[in-house]
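Left out: one protein chain. Kept in place: all the others.
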Amino acid sequence: MRLLTLLLCIVSTVVCFVPPQTWENVVVSRAVDLSKSYVLEEYALQVRNIDSKPNGVYYFAVPNFMYEKISTVSVIQGKDAFKPLEYEFVEQSSDSANGPVVNYIKIQTPPVAPKSTLLVTVVLTVTNVLEPLPAKIGITEQQSLLFSSFKKSLSAYHTKKSLLKLKGITEAKELNEADGIKGEATSKALVYEMEDISPFESSPLSLLYRHLKPLMKVNKLKRGIWVSHWGDSLQFVEEYQTTNEAAGLESGFSRADYMMNKEIVTSSHAALALELEMEDGAFDVYYTDLVGNVSTSLALSDKIFIRPRFPIYGGWHYNFTVGWTNKLGNYLKKVGDDEYTVKVPLLNGIPGTSLDDVEVSVYLPEGSQVVGVESDIPPESEEVGYELSYFDLGNGHTRVTLHYSNLIDSVKQLSILVKYKYGFREFMTKPLNVAKYVFIALLAYLALSKVDITLKAKK
Amino acid sequence: MKLLTVVLVLYAGFCLAITNERLLKLQERSGGSFIKLTKSNFNEVLAGPRNATIITLLTATNPEIGCSTCQNIAPAFEQLVDSWSLDHPDGDGLFFARADLAEGHPDIFQALRLNNVPKLYVYGPTNDSTPLTEGFEVWNVPQSIDFVDHVVATIAEKLGKRVDLHQPVQWGSIAITVGSVMLFLWLLQNYSRYFILLITSKTLWGGFAVFLILIFTTGYMFNNIRGMPFIMQDDKGLPKYFVQGQQQQLGIETQVISAIYGMLALSVVFLVIKAPGLADARVRFGIVLYLLGLNIVLFSVFLSIFQFKSSGYPFHLLNIWSPK
Partner (left out) sequence: MSVEVSEATLANIKLLLRVTILFSIAAAAVSSRLFSVVRFESIIHEFDPWFNFRATKYLVSHSYYEFLNWFDDKTWYPLGRVTGGTLYPGLMVTAGSIWHGLRKIGLPVDIRNICVMLAPAFSGVTAYFTYLFTAEIKDKSAGLLAAAFMGIAPGYISRSVAGSYDNEAIAITLLMTTFYFWIKASKEGSVFWAAWAAGFYFYMVSAWGGYVFITNLIPLHVFILILMGRYSHKLYTAYSTWYAIGTLASMQIPFVGFLPIRSNDHMAALGVFGLIQIVCFGEYIRSKVPSNKFKSVLFVSVILIILLGIAGLVSLTYAGLIAPWTGRFYSLWDTNYAKIHIPIIASVSEHQPTAWPSFFFDTQFLIWLFPAGIFLLFQELRNEHIFVIAYSVLCSYFAGVMVRLMLTLTPIICVSAAVAVSKLFDVYLDFSDYLKEDKTEKPKDDKKSIFDILSKFAVVGTFVFYLYLFVFHCTWVTSNAYSSPSVVLATKAPDGSQQLIDDYREAYYWLRMNTPEDAKVAAWWDYGYQIGGMADRTTLVDNNTWNNTHIATVGKAMCSNEEVAYKVLKQHDVDYVLIIFGGMLGFSGDDLNKFLWMIRIAQGIWPDEVKERSFFTERGEYKVGREATQTMKDSLLYKMSYHRFVDVHMRSGRPAVDRVRSQVISEEPELNVVEEAFTSENWLVRIYKVKDLDNAGRDLREASSFERQAAAGIKKRTAKRPALDIRE
């Protein structure tokens, strides 16, 4: 088999890579959570070193169609979240004979002695893989989603036992059962059990299941965080551009049907309301969109429930802005002479959604200098600029902008740390400036009022 | 025999068919541009056969009937027929007729078994000898839109004839205008001294300006443009001086309200100009109190009227009188 792969690689002249056969998968247990609008896959790998020498590199195979849509990856040793393992994406891929193109994540494990086993957990979140089928349905019909993946765990190594658990689904139906592997439905999940799988062996899975929830997706999020020393506040402004990627409406939106089937539409693929998380203790909460304030929202101290202007059906877009303020104290730390760090959450956001494009800007007070920026997830780009705001008479607020793409809501535990210099002189510039201009204005008024413009006959 | 029948039929046809000349003559006899239907002529005019179209207005303008539409459309009908006969002295195949209950002749209405008016019956040209109860078309008499425009449009549409409306020349008013101008010039020539005194009088001009302001700010133009009735009757037939609603008013309201405004203004003017100049302290006191009382009473009444007009208005002074 391996020979064949090698041969194929040579023939196809594609830059090709096949990992050395140094491992064997004892058990691959794959759990897929389909309850959200993105897919969460958790692989528990029990692997054995079949090489003759200790080995510390494991190549985790991911089919190319999935690889392109990976949002986050985390690899830990065993099941302990505090033992993260180093990993990197491998640039080359291999072209398996009867399977898909395979990409790899190269995992650095602690050295494993020959014949020993190791437990590795890989958690992947994959976005944009669920699609509604049929793509357009009536307002009272129920939505089904198609999950296209693979059944047998795809690996570069031989696998002895493979388990696939599909969770968070109802009324599931497999579309293509040619391979004869039947799943067993338990109360919580649909479980497939398979044994003895050769490297690169794969079998497709097309699963259709009921999903009576919208598939909200944030196309773009512009998140602004304003640090104010004078106001002792941290202001958040989030501009969302969202789309519901659920099944579209067959014909136009009929309000009559909507009103006549209230029970059906309230739990359907339409987004009638959204829940947004904020920082705990948020106040001055607002919810607006491009045409003004939206009055239908309910704000608690750490979340806000918003009702969009119209129910968001499949394929419809809705842009809005949410903002709030928190006390600065919990986020700001003085670390030295005139030096501060501000630690802000990377994301608050809508639970259960993925975000294509995220731009986080931290606005520091005017006159401050950025010393360093740290982000738990490496940003795609990072820039420092200026933005004019209220009472800015110099360059404006110092702005640190970080770009991310393809995130999911669970990264909200992560944070961004900005270290900056902000001295007493800069701190006092603003009130002094304001005082200066008020004084000039008063002087000018006084001078102007002394000008005599009355007409008098010459004497 | 056969021949005779034919001849008879022909003769009868010839004899019974009312000709356009005859219609013209009848119209002339009616003294104008339309045929007044009477007990003696209505059968002849309206029963077939005929070559012309006859538009017949059946109406009742006598006040005891109380048909306001009939009264409203009467001048409009006359304008319409005058315009037609002016352009078409020979009738041009279209004649107008009118039966008005006010002129007597209830027979016509009985013959047509009519119990509500106004009606517009249109008798088209026909060769059959139809009775007057048949062979006509009913056009509707609009209440909500202008009668003349409507009938002109219907004539254009159904009969294919264009009626150019002429505004009737009002010789009377021209004569009055010319006469008064002459009189004015004559007076000007002979009494120019008084005239100059008159046109340089501040009080006169002031009064005139105030008068204009008073009528303009009390909806005079509203009455003019909307053609509001001067007064209305309620269900019991009692006169109604005020109608509810901020965007509505009657003709008489302008007069009442401008009188109230005028007196209110006058009381202020007297308080400012006249009262302080009075010599006797008691008289002065009395006059001031009188003017002030008048002002308060009038303003109270006025506020009550306004509350009636605009329901939900919360402010008032004294409850003295208010329209029901």
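Note that the chains take the letters A and B in the order they are written out, and that residue 1 is the start of every chain.
The criterion applied here is as follows: a contact is a pair of C-beta atoms (placed from the backbone, for glycine too) under 8 Å apart; a residue touches a chain by one contact, two chains touch by 3 or more.
Predicted model, so just to flag it, every value in this text is computed and none were measured.
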Pick out which of B:110, B:224 or B:319 touches the chain that's been left out of the picture.
-> B:224
Of the residues listed, A:317, A:334 or A:425, which one is in contact with the missing chain?
-> A:317
Of the residues B:65, B:159 or B:265, which one touches the chain left out of the display?
-> B:265
Touching the missing chain, which residues of subunit B?
-> 140-145, 150, 153-154, 157, 202-203, 205-207, 209-210, 212-214, 216-222, 224-226, 246-249, 253-254, 257, 260-262, 264-266, 268-269, 271-273, 275-276, 281-282, 284-285, 288-289, 292, 295-296, 299, 306, 309-310, 314-315
What residues on subunit A make contact with the chain left out of this view?
-> 251-257, 259-260, 289-295, 309-310, 315-319, 388-393, 433-434, 437, 453, 455
